[in-house]
Each structure stands twice: as structure tokens, then as C-alpha cells.
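Now for subunit A:
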Amino acid sequence: QSKEPLRFGLAMPLTGSQALFGADQAKAAQWAVQDINAKGGVEGRPLEMILLDTQADPRLGINAVNRLINVEKVPVYGTAWSSVVKAVAPVSNRSKVLELSVGANSPEIAKLGDYVYTTYPLADVDIRAQAKYARETLKKERAAVLYIHNDSGVEGAEIYRDTFKELGGKVVAYEAYDAQSTDFTGALLKVRSANADIVHIQGLVSDLPQVIAQMRQLGLKQQVSTYSAGYNPKVLEQLGAAAEGMIVSALAPSAEQNEQVAKFVERWKATEGRIPNGLPYTQYLYDLPYLVADLYRHLLKTGQPLTGENMRKALVEIRKFDLPTTGLLEVGADHRVQKPVYLYEVKNGAFTPIATVK
Partner candidate 1 sequence: MTNKLTLKGVNKRFGGVVVADGIDLEVRGGEILGLIGPNGAGKTTLFNLISGVVPMDSGTVELNERRIDGLPLYKRARLGVARTWQHMRLFGSMSVLDNLMIGASDYPGESLMRLIFQGLTVRQAERAAREQAMDILGRMGLQNLAQANVNDITFGQQKLVGLARGLMSNGACLLLDEPMAGVEGRAYETMRDIVRQEAQAGRAVCVVEHNVSFIRDLCNSAVFMAQGRILERGDVKTLLESKVLAELYFGKQGTQT
Partner candidate 2 sequence: MEYLVALSVLVGLYVILSSSFNLIIGYGGLISIAHPIFFALGAYTVGVLSTTTGVHPVLAVIAGGGVALVGSFMLSIPSLRISGDYLLITSIGFQLGLIEIIKNLGFLGGASGLGGIPNVIENHRTGTFAAVTAIAALVVVLLIRALVRGPYGRAIQAMRDDELAFAALGRHAMTMKIAIFALGSGVAGIAGGIYAYYYQYITPDQFMILQSGMILTMVVVGGMGSVWGPVVGAVLMLLLPEAITFLNLPSSVMGPLQGIIFTLLVILFLFLRPQGLIAAKPR
Partner candidate 3 sequence: MLQVENLNAYYGKLHVLHDLSFTIGEGERVAVFGHNGAGKTTLLRACVGDLASVSGAIRYRGTPIVTNEAHVNVGLGLGLVQQGANVFRELSVRENLLIAGLRNQGRAQEEVFGLFPLLKERREQIAGSLSGGQQQMLAIGMALMTQPSILLLDEPTTGLAPVIVRDVLHSVSEINRNRGTTIVVVEQNVQATLEHVDRAIVLKSGRIVYDGPSSTLLEQESLWELF
């Protein structure tokens, strides 16, 4: 039996403005590879991950994927960030190599072609759940939406607005802010005069705390909801009491809900002395090598050649994967995955689970 490693690629932003997530996610994937190999690899063969930097820039992403496909000859690779995922999709489809999007959530990703699959629920899943929870469970009538003016902000805000309206609520303010701005007073005052009863913020970890801080200082007392960007202990630390009542979502179970996750978090604390940036995303990345290992195992067992085409077939055939830190993954025929959405509310300075929306 050959000991030749089974290779797959990972193209993530390791530098640039998105590196704060990309680097931690890459590290999680690295750990998973180590763990799998420590347990004997896949059918006795070690797994090998080739990691490349994209800076979340589509052009560099294409370079990286070209290299993965043509030099490293991997049949499957993971990548993230919507613009990169979209940019490299034509390359994947043409070369018939399986592209797994892990973390990008633009709803368009489902329609990028035969070889593009996602392991991460698209934005409509969690943001919809947020809107639904606000409208149906909390019985909010008037929502205000604040969003950062970039692709994920725009798309996310639209989903929230449309869902909230569908459910009979009113969106009384819908304001964008520039990615570079640090003063949100104008937008917040508009929200204040619109008299909303819940404010949904579709921002990034770097600006979200500032938005909320300024909002509280301006005397806006409404409940705040956001998506997984807010599910970060840093946010609580920087906001203190101002974070109370904030509702955040996560698409992966927390340490309390899953013992593997608890171990995972411990590992971060032990090796890095901190919690990872964007914990749920790193969970997905940690699980990616396990998914790839399952695909390889399937092909090796059935004796099929290890090509991208067969990888894709394997993904569709296996369909259901049981992954360590994110639980069951079911790949749909529509290239989407459905996952439960875990909602938390900040109570006494801690994220407290309030609901799980299936």
C-alpha cells in the first residue's frame, strides 16, 4: 500500500485586512490535518494540505487556485470570502476540480456551477433566522437595519429587510455606512428618529463595537441584533455593559453544546492564549479536512481514481457527513447546506443561548 500523501488545497487570506479571520481559520484546518494524521491518516495514507494566501483579493485567489490545480494537482480545495469564491468558480468548473466554499455566505454561491459546493450555510440561513426570531418570537414591529457598504453587508441587509417585511414587520430605517468611517452619528440619529424597536447591524467585528458604543452613548436603548460577527468575546470586552441584550447568531454549536467544541476552544486557549477570531468559522475550517478525508476514503474504498470529477461524485453520493465540531452536514442538490442557527443573547456579560432555529 502506497504511503503517498493525499493532497488538498486551502486558499485563505493570510495577510491583508481579512487576515484576522483567515489566519485563524487556516490554523484550525492545520490542526485537523495533524489530528487526522495522528490517528493514522486516511486508509493509512497521510493527508496533506497546501495552504496559499489570497489576501481576500480575487486576482490573487485565482493565482492561488491556478497553482493548486495546475502545480499541486489537487482534486479538491477549500476557500472562502465571497469574491474569491466567485472569482475562482470558473476555474474550478473548467478544470473539473471540486471547490468547497467554507465560510463565504453570499447566496449567489449556490449558483456558481457544478464544481462549486459550500459547507457553510449561506447568508439567507442565519440572517433569515434572526429576522424571524425578532419578528415572531420577540414580536418586534419596527426594525432598523444598519449595514456596512460592502458586498456582504449589502447582501445581508437585504435579506434581513425582505424577511422582516415578509413577516409583516416594518423596516423604518435602512442605512449604510462606509467601511472606512469611524463616526456613525448621522446614521444612528436617523435610526433614533425613526423610532425602531430593534436595530439589526450587519457589520464587521472591527466596526461593530464602535457602532454599538456610539449608539448607546447617543442614548439609543433599542435591542441590537447582529449575525456571527458579534459572536466574539472581544466585542463583549470592548463594550462592557453596553453589549447587554445584544442578540447574535452562530451557525455552529458552542462549547456548551458540543464537547468537541469545548476541547477545541481549550486548545486555542492553551496554544494561543485566546479565543479564535470568529469561532464558528474556525469550527467549519477545522471540519474541512475531515470532510475531505471522508471523500478520499470513499474513493479509495471504491477504488476510483482520485480526480476532481470523482471527488464531486463522492460528495453527492455520501451526502451526509458527521463532522466533529459542527455536527451533521447535509449537502443538498441545490448546492446549499441547511444547518441549525444558534441564537445567543448577551446576559450579564456572557453569550447565553436563547434559541436554536432549525
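Candidates were picked such that all candidates are chains of the complex that A comes from, given by their letters.
We adopt the following convention: a contact is a pair of C-beta atoms (placed from the backbone, for glycine too) under 8 Å apart; a residue touches a chain by one contact, two chains touch by 3 or more; residues count from 1.
This one's a predicted model, so the numbers in the text were calculated from it and none came from an experiment.
J.: Given the complex, what touches subunit A, 1, 2 or 3?
T.: In this complex, among candidates 1, 2 or 3, subunit A touches 2.
J.: Show which residues of subunit A lie in contact with candidate 2 when the two form their complex.
T.: Touch residues, subunit A against candidate 2: 13-15, 19, 22-23, 26-27, 30, 51-53, 57-59, 62-64, 66-67, 69-71, 82-83, 86-87, 89-90, 94, 106, 108, 112, 149-151, 153-155.
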